[in-house]
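Pasting a structure here, questions to come.
Apart from one protein chain that is not included, each protein chain of the complex appears where it belongs.
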Amino acid sequence: MSVTKLAYYPGCPSDATAIDQDMSTKAVFEKLGVELVEVEDWNCCGAAEVEEPELVYALNARNLAIAEKEGLDIVTPCSICYYNLERSNIALKADDKLRAKVKGIDSSLDYNGKIKAKHVLDVFVNDIGLEELSSKMSKKLNLKVAPYYGCYIGRPPETAFDDPDDPDSMDKLIELMGGEIVPFSQMKTFCCGGPLMMTRSDIAFEMARKILDTAKSAGADCIALACPLCGMMLDGKQADIEKALHVEIDMPVVYITQLLGLALGIDAKELGLNKNAVDTKEILGKVV
Amino acid sequence: MGEEAKEEFEPKIVGFTCNWCTYAAADLAGTSRKKYPPNSRIIRLMCSARLDPMFVLKALLNGADGVFFSGCHPGECHYIKGNFYARRRIAAIRTILKQFGLDDRFKSYWISASEGEKFANTMKSLTEEVRELGPNPMRGKII
Amino acid sequence: MGIAIIGGGVAGITAALDLANSGYKVYLVEKNAELGGKMAELAECKVGLSPRVVEIENHPNIDLMLSSELESLSGSAGNFTLKVSGTTVEAESVILAPGYDVFDNIAKSYGFGSPDVVTSLDFEGMLRASTMSGELLRPSDNKPVKKIGFIKCVGSRCQENEICSTACCAYTAKEVWVVKERYPDIDVSVFYMDIRVFGKDEELVAELKDKYGVKYIRSRVPEVIPERGSLKVKYEDLKKGVIANLDFDLIVLAVGLLPSKTLGRLSEITGVKTDKYGYVETSITSPLETNMPGVFACGTATAPMKVRESVAQASGAALKAAILSQRTEPIPGQEERKYIEVGDEQKIGVFICGCEGEVADSVDIPAVVEQVKQLRDVVLVNGDTNTTKEVLEAIEGGIVDQGLNKIVFAGYTPREYENIFKDAVAKAGLNPYLLEFVNLREQCAWVHDKAEATVVAAGMLRMAVGRARYLEAIPIEQYPVIPKALVIGGGVSGMNAALGIADAGYDICLVEKGPELGGGLRETGELQSGEKASDVLKELADKVASNKRITVYKNAKEENVSGRAGSFKANIVGDGVNEEIEFGACVIATGAKDVVPEGYSGKEVITQAEFGKMLGGTVSANTIAMIQDVGEGVAAKYSSIELVANALKAKEKNPNLNIFVLYQDIKTYGKWEALYKEAREKGVIFLRYENAPKYEGGIVTVFDVILNDDVQIKPDLVVLSTPTVPAEDNERLSKMFKIPLRNGFFMEAQERPKMVLTPVDTVNEGVFICGSAVYPAMIDECMAMSTAAASRACVLLAKNFMETPAVSSVVDEQICVGCGVCVDVCPVEAIELTEELIPVVTFGVATVISGMKKVAKVGDGCIGCGSCASYCPSGAMSLKHFRDRQLYAQLDYAL
Amino acid sequence: MKGAELKHGDLEGLLKGLLEKGVVDCLILPHRTGKSVSYMLVKDADKIESSASALFAPSFSVNAANLVKGWTIKEKVGIVAKSCEIRAAVELIKLKQLDNESVLLITTDCSGAYTNQVYTEHYAEIGDLVDSAKIKELEGKGITIRESCSICENRLADVGDIIIARGAGDDLVVAGLTEKGEGALTALELSLEDKDLERAAEKEKIAAEAKAKLASLPELNSLDALEEFLQDCIVCKNCRDMCPVCYCKECFFDQPLGDPIGGDLLNLAELRGAIGLPTGQLFYHLTRVYHVSTTCVGCGACEDACPKDIPLTRFYPVITQKVQEIFKYEPGKDVDEPLPFTAYEEEELEECLR
Partner (left out) sequence: MIKTWELDPNFKEEIMKERGGEHLTACFQCSTCTIGCPITEYVPSYNPRKIIQMSLLGMRKEVLSNPDLWVCLICQTCTARCPQDVRISDLLSAIRRIADKEAEAGNIKIDSSRPIFDKAFQHQLEKYGRLYDIGLAKEYYPKREGSFFKGMMAMMNDYKDFGMRMFKKGKMGPKAMFPEKVKDRAVMKKIFEEMGEK
């Protein structure tokens, strides 16, 4: 195995709404024998709300610089964090002037462009590799899964690590775990509406519902995803959506790290599966 | 004629086509594998201008149940204006045939090289129309 | 030595035949096991291409090297050594014609991978399959297709392939047309950005929209959404300002063209430079030459293009290569031929070819053989051959060994194969007009069911045997070819054609009706490439002036053209000249002219050409409105390119200039797409309209379809892209040379619906057309076409003699009464009435001494339409090979 | 048009004048041979005598145009004849069987003509001149004009270079229709004044009668009817020989051009069981009617010529008129009008094609 140690960037929701993702990520890496070193005193990546690119670059320069000092590539389970880290990484690497400007703000932002930023899914599929993962799996997931990728895994092209229209890294992982992929390709990369959650919740709810509905009518046991904002929309807000739109969905939504953890034989509790808003008990019953 | 007889009647049709448009359209119908009834025999002329109305008369007097002529659309003649002259001669012979109720047995079409489909469809409709007319009274007569 | 051609697609085939037919040794190298390239994959092109493939396979001057690849090249122009799959080939020059590859990195959003989403090339295959089955079936469930959506620009005009693939708009139109022709009920929508078609294709698209009801929807479609068993396509309905969608059951992706994957390696081997897109680098003033002297490139090796342009380039490259090479081989058909005397005894031989199953599968050939045997005077019926080669051998054997004197061949269509068979018959010593063709494949086997086909085949053969009996050996007279050419029009095309022919070693008369050489380009400031048009012209004009083989006539016209291919006569009449000239071939390069569209007036209204010249000096304007696609006439192929090039130059002079371009379609085809992008990037504003903009009171008002609102501009300059109309002289020349016009432009010989394999040939053999006389074209195309015309002329001029056309009218002077109707109905004025003095005339009841007798005489110009023969009531006039009795015989047996 | 009023008695002088003043080199005009009337070619003016009785004689012997078919010499000939004959001459000019420069076409009014046979037989009753009243009266006695005349709408002179129109009693008007005609009359030193010779009402009346007559004729409207109609035909081709507009030197039907040769006849007989030996009556007449379809002037010479008395008027003029209608062509009307088969319009005749 090529990866043994990574800098871990948990992202802001990691101790709150996405604590389950944080727990499962840590547990899975541990099980896989990859050491995660949390980026010391990390700061927010800027999420979708910081529109000024240079501000994003500066914010992330700090995180990258910290990891760089450790000599470790940086990994995050959050798609937006990944996008911001990696696009900052690319911009900083390519532009000496920008790097100097950022460094001028504070010496702690002195980033030399020596490391990579990674999404956990990318690490699983492309760095650790399916073969390696397979060898460590002890459980089979008799699950029908709707793999939901959201925006930043296949888009935009420069940070993407999967196909923009038909990504399949999660599919492969799920199939490896013994899961069955339900027909879901049209929704795989459809935005969950998260960015409008606070300003146009009407639209956000409709968008999320479309994803949930599709998974449901495709017969999925659960939706798998890899981003805490998507998790918030599809899982956290699911009951609100049901109420607002007068529908009944009841679709479990889990992080891919949670599923992987199950396949690796990690205890459900350790993976935070009791913390998902929609009950996941039925899923657990299908892990054999 | 009784319906039964009509059923069995297979018309014999002879047609004249110009080399550049309709003959090419017939070839195109072939390359497009457009099936059409086997009742027509084609005589290739280089241009519609070569259609001597005597051919039409001879064909009908020989007992052809149908005769057709087809060439390039007026204005698109390979020989510049051959079909304009042909059109006048065709109109004349049709008028003569009309006198004896034979004009229905003589059809003229303009089918360009690209109209393979039209050619095949024309062969279909032509065969049906002639079948509907029944046999040429001259058929079987010894002349 | 000889010429090596790398690539056996349509371009390679064309170049090979032009060269081989003018006496050059050709090595044709094809990496696949078969000739034809991509074209052989197209639905119906194979049929058109196969006769040429047969010709190549049987050509004594061509070494066909299939499944072979070029491994190395050494030496220099005039003395190359090539290694081709282990074999050493010596050549004086090399032509690269590797063709193209299809864009295959198709975005998954198109649903590519779903069986019902296919590429245009796959679709050609489906059309071929539907040809057999009669139905166009959806791949996923084999149900008949009802709604097809064509999506254009898949893999072109995008980041992965920046340039426009040029051919897709036309090939899509062609595919749509085939669909609508065959299955009128199939609903077709085409999603597009700009419709980049010209000339005949433009008419086709208009017809598709108007006559066939095809929906052309302006939207670049990014995704195909499978939904409930159908394929949903979203598009922008600009009028309603909404995203609308349509459901289809089949989606055809019009995929772009990429340079051939082999080109990179060829470039390494040959040292030929490629451009940033991966195509062979050429310039617009010498589109066939590479950086390596002696190595030429043609077709899609140089840029994406259609078959027509590829073929023109191929002919042109052939001439360029020929000029560097020595003619070493005999020219086919130029050998002495003696024909056997055909006595009174009819010895008819009938040959029915199975055509590799294409006939044999439908027609019970043995049964037909039995029936044909019953006919009198049929001494041999051979139904055992299956390939062209076999049947040709059998026919030759039949003539030589069994003394057959009439041959009936049943197999392919005569339209494509007649010449090959005539040649074979002639070689065997039988007059080629004693051959009768039966079109068993196209008009019987492919269109009738098995039982029917056999009956029809027997009937067709009876007719043919009936006719064969009356066929006459038409004396084939030879006349010497005058090794001299006439070039009409002293513009770029004319000058370039003249230089090409002169370089090949023939004398030229170059006739220009105006006082100066240069034509339309004299009105141009800079070329799109930035070169000064005047420099290009000067170089050409100097070359022409210093070339001893070229005689230039200015302020002159050609009159009284007579004769035929190989031996024409004309008078050159003009300033102090009235000279009779003789020539073997003629190239018409009359060009076209711009007209200023009506409805836009004012001193600030100028044309793009005028603006181009203005750009040489100062442009004092702050706001310019450029209006395209207005006015009567055709839009020249360079129209959009000229516009964006000028806009860019103007922006370069004054970056703050506001330029608004009002257009319907920006047709910057091929690599010119880059120029369009640059213009946008430099801040040129493009406004798309549907109804022509108005210019009143200094204000241009245009309804912008994107904004769905009127936009007004106050320009200091209004620059109009001028539509083009044919040269005035075309009408006169058309009559004189008997070449039909289409919308005033000269028409090429082969008006097949789908492809043009002879783009510079005309119906009048020996007369070739090029440049804007055919369609107002860019300078690169004019250069390629004029070289092609020169090449085709040289193929003819290389011959020592020509044969008089056999299918021509002939008059029986004893019967002719000189009524002169034949004169009136001859479309080409080939007949004249001559007066002969006669000593005694008896008429009615009176007798007078002395009188004049009028008799029709058929001149050299006869094109064999038969108009005269059909009128002549007495039968004094008849058309050889289509005589009354010959046609009656067919009629007699048809019934 | 310009013309002059004359009396019947002036005609002789007028015609002599044409020769004497050198307007024409010779004249073809009807002359009397006993009860009958036929044509003569006159060089000597003295041979012209009392022309009026012959000129307007209601008799049809041959079509005068047939006599000048092939007149290609330069000497100028004046032809005095009925409308149908002059019309045929005009067609022959178009067909270059007659040179317009060497003819002066003089058309006389016609009231309808009797066949030579009827005329001589009933000369006593008919006389030298008839008018429509007289024709009607004679009809009552069973003396009828030729069927072709009875369906002719063009009896009044209105074509050619000069017309000679009959007025009441002894009155005549001679007028020039063309420059050539007017020139000739001027040369004769006639004082010409503007004349209106449209005679629309009279023409209409004749046309109405002709149409009514045509409608009353039995129609040949099927191939069977035609076969029956032609059953007596022996293909002697006399109809063709007497036809003024059938101008071939050697007819297609006199040549072996269409005939099968050798074993072909037997092949065909074998295929069909039996074949007729060429050439059939139907083919001959249908081809001929097509050949004259635009030029037939309806003179009825064919019918007169038929030894089997087949009423060919019911075939030739009846059919050819229909063809002429589709081209809006009136044969012989205008020498400058092109023959229908030598002209075209880019858009036309769609209704005649199917």
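Note that the chains are named A, B, C and D in the order they appear, and that numbering of residues resets to 1 at the start of each chain.
FYI, a contact is a pair of C-beta atoms (placed from the backbone, for glycine too) under 8 Å apart; a residue touches a chain by one contact, two chains touch by 3 or more.
What you are looking at is a predicted structure, and each value in this text was computed from that prediction instead of being measured.
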Field: Displayed chains contacting the withheld chain
entry: A, C
- line: Missing-chain contact among A:147, A:193 or A:261 belongs to A:193
- prompt: Among A:109, A:146, A:170 or A:223, which residue is in contact with the omitted chain in the full complex?
  reply: A:109
Statement: In the full complex, subunit A touches the hidden chain through residues 12-13, 15-20, 41-44, 46-55, 57-59, 62, 101, 104-106, 108-109, 151-152, 154-157, 160, 164, 189-191, 193, 195-196, 198-203, 206-207, 236-237, 239-240, 243, 274-277
Message: Applying the definition given at the start, please give the residues of subunit C touching the unseen chain.
response: 107, 109, 153, 157-159, 193, 218-223, 234-236, 241-243, 623, 658, 660, 666, 676-677, 680-683, 685-686, 688, 704, 706-707, 709-714
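Note that only the chains that are shown with their structure count from here on.
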Message: I'd like to verify one number: the distance from the centre of subunit B to the centre of subunit C, where each centre is the average of its C-alpha atoms, in whole angstrom.
response: 31
- prompt: CA centre of subunit B versus CA centre of subunit D: separation in Å?
  reply: 36
- request: Round to the nearest whole Å and give the separation of the Cα centres of subunit A and subunit D.
  value: 105
Query: Listing for subunit D: what residues touch at least two other chains?
result: 258, 341-343
- request: Can you tell me which residues of subunit C touch two or more of the remaining chains?
  value: 825, 871, 884, 888, 892, 895
- line: subunit A contacts subunit C in the complex at 163-166, 186
Query: Can you name the residues of subunit B that touch subunit D in the complex?
result: 53-54, 57-58, 61, 74-75, 81, 84-85, 87-96, 98-103, 107-108, 137-138, 141-143
Query: Of all residues in subunit C, which touch subunit D in the complex?
result: 346, 375-377, 462, 466, 469-470, 814-821, 824-825, 833, 841, 843-846, 848, 850-854, 871, 873-876, 878, 883-885, 888-889, 892-893, 895
